[in-house]
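Notes follow once the structure below has been shown.
Left out: one protein chain. Kept in place: all the others.
Coming up: chain A.
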Amino acid sequence: QQTTNTVEEPLDLIRLSLDERIYVKMRNDRELRGRLHAYDQHLNMILGDVEETVTTVEIDEETYEEIYKSTKRNIPMLFVRGDGVVLVAPPLRVG
């Protein structure tokens, strides 16, 4: 496999984020924030210093309002299987 310096295909954009912190949206309402150490064509990734956020929605039985709850946890080094990945982006900035 040759590595080039130019951006030729979408996967090359991920290459630009190597060793940077990234935001990964996953299936099943999960999000990851961590440092990208490695990735492959399937979007299998190795992320370091990861924070996983799982978001759930509960419906209040009386008021029927939607209550969004999120659970976070930290994992030092994680291998992520690519078929769960929805999108990869630089970390979202607040405000």
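As a working rule, a contact is a pair of C-beta atoms (placed from the backbone, for glycine too) under 8 Å apart; a residue touches a chain by one contact, two chains touch by 3 or more; residues count from 1.
The rule is short, and it goes like this: contacts and distances are computed from a predicted model.
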item	value
Omitted chain (choose from "Calcium and integrin-binding protein 1", "tRNA (guanine(10)-N(2))-methyltransferase TRMT11", "4'-phosphopantetheine phosphatase" or "LSM10 protein") - UniProt protein name	"LSM10 protein"
Touching residue (missing chain; options A:Leu18, A:Ile75 or A:Ala89)	A:Ile75
Sites on chain A contacted by the missing partner chain, in the whole complex	1, 37-42, 44-46, 75-81, 83-84
